[in-house]
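Missing here is one protein chain; the remaining ones are kept as they sit in the complex.
Chains: A and B, in written order; residue numbering restarts at 1 for each.
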Amino acid sequence: MTISTAPVSVAVKAPAAEVAAKGNRFWSWLFLLAGALYFLIPLGATFYWSLRAEKGRLGLEAYRRLFADANFLPTFSESIVNAVAAIILSLLIIVPTAYWVTLRLQGLRPVVEFITLLPFVIPAVVLVFGLIRLYGRPPLLLTATYDSSRVVLICAYAALSFPYMFRSVDNGLRAMDVRALTEAAQSLGASWATILRKVIFPNLRVALLSGALLTFAIVIGELTIALFMAQHTFGPYMANLTRSKVYEPSAMAIVAFALTWAAMGMIAYITREGKRR
Amino acid sequence: MSGGFLSLEGVRKEFKGLLAVDTFDLEVEPGEFVSFLGPSGCGKTTTLRMVAGFEQPSSGTIRLAGKDVTFAKPNERNIGMVFQSYALFPNMTVAENIGFGLRVRKEAAAAREARVAELLDLIHLPAKGKSYPYELSGGQQQRVALARALAIRPQLLLLDEPLSALDAKIRVELRSEIRRIQQELGITTIYVTHDQEEALSLSDRIVVMSAGQMEQVGTPFEIYNYPKTSFVASFVGTLNQLRCTVTDAGSGTVAFDGQTIRVESPIQFAKGTQVLMMLRPEELHLGERGGENRLSGTVDSVTFLGGVVRVRVGLGDSNLTLDILNERTLRLPVVGEQQTLSFPPHACWVMAEN
Partner (left out) sequence: MGGAKRPPRAQLGRWLGVLPFFVFSVLFLIGPTLILAYRSFEGSAGGLTLDNYRRLASEAVIRSYGMSIRISLTTALIGGLVGFLMAWAVSMGGLPRPFRSALTTFSGVASNFAGVPLAAAFIFTLGRVGVITALFEVFGVDLYGTGFSLYSVGGLTVVYLYFQIPLMVLVIFPALDGLKRDWREAAENLGATSGQYWRHVALPVLLPSILGTMILLFGNSFGAHATAYALTGGLLSLATLLIGQQISGDVLHNPGLGYAVAMGMVAIMALSILLYSVLQRRSERWLG
């Protein structure tokens, strides 16, 4: 799994414009162009291939075949369901935790933050190794059936989302000055449940959506854990496709890129809109 | 170390249709301490930055010791600058910070060290050479910033609101330090501030600015006692303003609420014009012995400020503030009692209402 510190806030305050000397500007354009080439050529090449499925003409045949493939929809929808389940699970665990750690259990903060960093210390391949060994035989046999393994998979995804979800929610709580709002609500007589439901969650909408979108992007194409747990999700399907077909993988890569771009774009959009309020 | 002399001729600065500084003309004598005083956005910092070379004037010339430096690069002007945020290099010790300008000029290490030691003594921090900026207090950091600017023996010293980020008590201490050092070294200095107390106490001359315009240039005494515009009058110090009508321009009399007030000099406004009579609080006296002009009213509030007792007296719709010097046997006025106020004609002046 890649560590991606995708910014929760894209509207970063840029430093005051430097009066860059002419020489500076030349190098800046050079670096940017070189970088742009490196990043855009593979996309361009893949897109070009994806249009050449039909002999002699450019067309969307590869995409048609991809979407018509018998395994595309089942694996894709299975991944989507996994992602949604992982997101909900992660939210239900992280939001109360972040809230309590910020308000009542400040002493626990270092411990909690350390734990949310664990997914960076434990690579996916090691984690799945441990999961299989831990839950692969009695007394903790949880991987006996496909469905029970799937539950373990979803739980693992939720755990992997902790760093992003926690940081997102934490930033959101900080931005809304959760302590002041809670004390105001309490002085007006609200119970904890009411506070969570009517004060915390609504103000956290932007942070929650950002965390959810990030988790979605990570889960949807995840390969390592799904592969070794023999799950028929989108990641292993894509890997198979790369080995078995010629043109469809290019369409698949473009679709995957577009999906990731949409998710990140949405995060940037809702963050900007959220700030406007 | 004497300063050069600085002249700004017709300096203007425009930013995308916004006129930040309009026709700024000033001649600064060698060794003089000049303050640019005004509210935020009045153009004082922009003018300073043009002298430093971080902004280019849209028109006009800047000359330093006879040389035209209008378009010279900041690192070629030999001007020392102290920033509001200290801008000390965090990765260098105090000694390295102070010596930075000398290092860039490739001075020999021995000479550099001697100069750094000299400056550490000047700012009274001889033992802090090996410390890092984050280990020092705000006031100490600012002193180091001053030393760093002075190390290169600049012809001109520029200070951009150097005390704004500091606590009140440190501000007052450091203020006199800065003036002491400036006078000891005789270096020409320009000081930007929005704090009039700083400007009044430090400067040989003050330039009061507002919305890009130079409102007045003069000594602190002149600015305070003989303000040329109502902006200067109200920005510097506390000011009493009463709406009056001119009764006789030649003899200098105006009428306030039926009572006659004599202003000393002839008035430039025609009989019947509505004008503002202006008067400083310390020139007003309780009782009848303070001067020929008399006004009566009711005491609204009495504020004991320590060395000064500030009394506000209501006169119908207007009010007057007067300052009494404290004495141990002083009888404080009581809120609600009737009082007569008196002041001499030469204490007040008249300005147009705008």
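As a convention for this text, contacts are C-beta pairs under 8 Å (C-beta built on N, C-alpha and C of every residue); 3 or more make two chains touch, one makes a residue touch a chain.
Computed from a prediction, not measured in an experiment: that's the story for all the values here.
Engineer: For a quick check of understanding: of B:90, B:316 or B:336, which residue touches the chain that isn't displayed?
Structural biologist: B:90
Engineer: Would you mind spotting which of B:67, B:105 or B:346 touches the chain that isn't drawn?
Structural biologist: B:105
Engineer: What residues on chain A make contact with the chain left out of this view?
Structural biologist: Residues in contact with the chain left out: 1-7, 10-18, 20-21, 24-25, 27-29, 31-32, 35, 38-39, 41-46, 48-49, 92-94, 96-97, 99-101, 104-105, 108, 112, 115, 117-134, 152, 155-156, 158-159, 162, 183, 192, 214, 217-218, 221-224, 227-228, 235, 238-239, 242-243, 249-250, 252-253, 256-257, 260-261, 264-265, 267-268.
Engineer: Just the residue numbers, please: which parts of chain B touch the chain that's not shown?
Structural biologist: 52-54, 73-76, 78-81, 83, 85, 87-92, 100-101, 103-105, 134, 145, 148-149, 152
Just so it is clear, only the chains that are shown with their structure count from here on.
Engineer: Roughly how far is chain A from chain B, centre to centre by C-alpha average, rounded to an integer in Å?
Structural biologist: Inter-chain centre distance comes to 56 Å.
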